[in-house]
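I have a structure I would like to understand better, so I am pasting it below and will then ask my questions one at a time.
The complex is shown incomplete by one protein chain, all other protein chains being positioned as in the whole.
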Amino acid sequence: MSVPATRAASAENALLSVEHLSIRFGGLVAVDDVSFTATDRQITAIIGPNGAGKTTVFNCLTGFYKPTMGRLALRHPSKGEFLLERMEGFHIAQTAGVARTFQNIRLFPAMSVLENLIVAQHNMLMRASGYTVLGLFGSKVYREAEKEAVDLALYWLDRIGLTNRADDAAGNLAYGAQRRLEIARAMCTRPVMLCLDEPAAGLNPRESGELTRLLMAIRDEERIGVLLIEHHMDVVMGISDHVVVLDYGKKISDGSPQAVRDDPAVIRAYLGEEEDEDLPPEVARDIGEERS
Amino acid sequence: MGYLLQQLINGITLGMIYGLIAIGYTMVYGIIGMINFAHGELFMIAAFISIISFLVLGLAGIGWVPVALLIVLAATMLLTSVYGWALERVAYRPLRHSPRLAALITAIGMSIFLQNYVQLLQGARIKPLQPVISGGFQFFTDGKFTVTLSYLQILIAVLTVALMLVFTWVINRTALGRSQRACQQDLKMASLVGVNVDRTISLTFVIGASLASVAGLMFLLLYGVIDFFIGFLAGIKAFTAAVLGGIGSIPGAMLGGLLIGLIEALWSAYFTVEYKDVAAFSILVLVLVFRPTGLLGKPDIEKV
Partner (left out) sequence: MTSARASSATSPRSPLDFPSALRESGVVALVTFGLAFALVGFRAEDVPGGLDIRFRFDEVMAVTAVGFIGRFAWILLRQGRAFPVAVTALPFGAAMVAALLGPLYAPAAKLERFVVFGDLVVNWLLAIFALGFGGRAAWLIWHEASSITPEAREERMDRIGAAIQQASRYVGPLLLGLALALPFMPFADRRLLDIAILVLTYVMLGWGLNIVVGLAGLLDLGYVAFYAVGAYSYALLALHFDLGFWTCLPFAGIMAAFAGILLGFPVLRLRGDYLAIVTLGFGEMVRIILLNWYKFTKGPDGLSGIPRPTFFGLPMTANPPEGTQSFHQFFGLEYSSVDRIIFLYFLILALAMITNLFTLRIRKLPVGRAWEALREDEIACRSLGINPRNTKLTAFAIGAMFGGFGGAFFATRQGFISPESFTFIESAIILSIVVLGGMGSQIGVVFAAILLIGLPEFFRELQQYRMLAFGAAMVTIMVWRPRGLLAHREPTIRLEDARLKSASADSGGQPP
């Protein structure tokens, strides 16, 4: 848990190492000097109360925000190391192999379920279609690539149990199915790291159980790293190999689920102090007025 | 020196007209997030209502200029507001929850409709009006050039400033202004806390239309000729002004209007008159590309 240990881990086998990441919006410090690592074949969960800066970390990792400071190194198993903070958004998904889902689902609602999965393989198909020119004339290379893409899409359709809805518009799916489809779509980009932003939000217990199994299968069969933001503690504690806790933009704990659960700093962050003195003065005053 | 001063005066006068139209764009954008493409046509309709009012007053024999002006101003503001209200009610309200593209296409359709409606009813020819207010001060001369500040320009400036004062008071101090600002922040939340959103939006269109109607009247007095097509260019320039000032910001709209007016006047004076519209469009593109939030707009962080 100490800083040197983290660095040692990053040097050895970490898939992703985040070092001293800070993000400021104007005067607001959203993320303050956060360092952690994520390994492949492991599920790393980032938890923390609302507004702790979890999604902001994700947005930096996937190139939607530029960090103010810090280093985000991704060690791709076949392509070498990428420094994500220097890459343009779409480039991170294209070359470094980082795929993500969104807190409020972002599918292509008017396109069919199958098309959603094929669009995800755009870059591979684009190269095979000779940047459209060969594709227009139906070259053999493109047809083979398309077959490969279709195979992968069908495989994932089957995995998420949506084969019989393949031709329906993605926007017409039920909420839980949309969540699964978004994960499958991210997987179709053939990532080395999958970042999931609250995948269990809004799911009922049964769907949440299905999701847990899907995530564990992805970890064990696809052998990629999974980074997870989640509020459902049972999901987090059930499947995570490693948990990072953020509060007010700072890392307050990092370790195995059990260690984190017992960490007093975490309990304090979630349940609050027992005494009012630690509350911000204006809040304490408000409560005081109510009580009197 | 004298020439420059004269162009500055002309530019500011023109800029005030653009600014008044731009406020309508900026308010509507701020509250429902759409470009009311037909707003320029309200300006054009106002100019037509003004010219008709002047003609009717002429027939009625009301010749005393201040009274005539007041009557025309009141009639134009009232009748143009009806157009603004009906525009929102008929074309935009049903589309409030539709894709933005649909609303924009409706607005374009409405703009085409109103242009042709006026053309059919009033004819396609240019309508001239005898000067209503003439004369002015000659207050500066540098030997070669005499700078004139016409009474009309003074009137336009006074009217604009007065309108802006009233308008600022309405927005900052009245219940209507409060609900207007609340809707601008968050439409759904405003309706949850009991703001009558429909009425507020309607009133926004009415206010925008009445400001544009004053601009229409000023334009008519300043240039003396109008046709059914004036709303198109004036609308685009006013929109540029709104974007330049930062869309959603009301002082920004006025500032943007003044800047566009000045740029246009100076460009025409020192470069080429033919390309003055190109200058306005280029500014629009440059602002949108390099500073999409405009001069006074708030930065907007992309929500993921």
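Each chain carries a letter (A and B) given by its place in the written order, and its residues are counted from 1.
Rule of thumb we're sticking to: contacts are C-beta pairs under 8 Å (C-beta built on N, C-alpha and C of every residue); 3 or more make two chains touch, one makes a residue touch a chain.
This one's a predicted model, so the numbers in the text were calculated from it and none came from an experiment.
Peer 1: For the chain that was dropped from the view, give me its touching partners among the shown chains.
Peer 2: Across all of the complex, the chain we cannot see touches A, B.
Peer 1: Going by the contact rule already stated, which one of B:45, B:73 or B:147 would touch the omitted chain in the full complex?
Peer 2: B:45
Peer 1: For the chain not shown, which residue from B:112, B:269 or B:295 touches it across the whole complex?
Peer 2: Once the missing chain is taken into account, the touching residue is B:112.
Peer 1: Considering the whole complex, not just the chains shown, which residues of chain A touch the missing one?
Peer 2: Residues of chain A in contact with the hidden chain: 62-64, 89-95, 99-100, 102, 106-112, 114-115, 118-120, 122-123, 125-126, 129, 131-132, 135-136, 146-148, 150-156, 158, 163, 166-167, 169, 185-187, 189-190, 222.
Peer 1: For chain B, which positions touch the chain that isn't shown here?
Peer 2: These residues touch the chain not displayed: 34-35, 45, 48-49, 51-53, 55-56, 59, 75, 78-79, 82-83, 85-86, 90-91, 94-95, 98-106, 108-118, 120-123, 125, 127-130, 232, 236, 239, 243, 272, 274-275, 277-278, 281-282, 284-285, 288-289, 292, 302, 304.
Operating definition for what follows: only the chains that are shown with their structure count from here on.
Peer 1: Centroid of chain A to centroid of chain B, CA atoms only: how many Å?
Peer 2: About 48 Å separates the centre of chain A from that of chain B.
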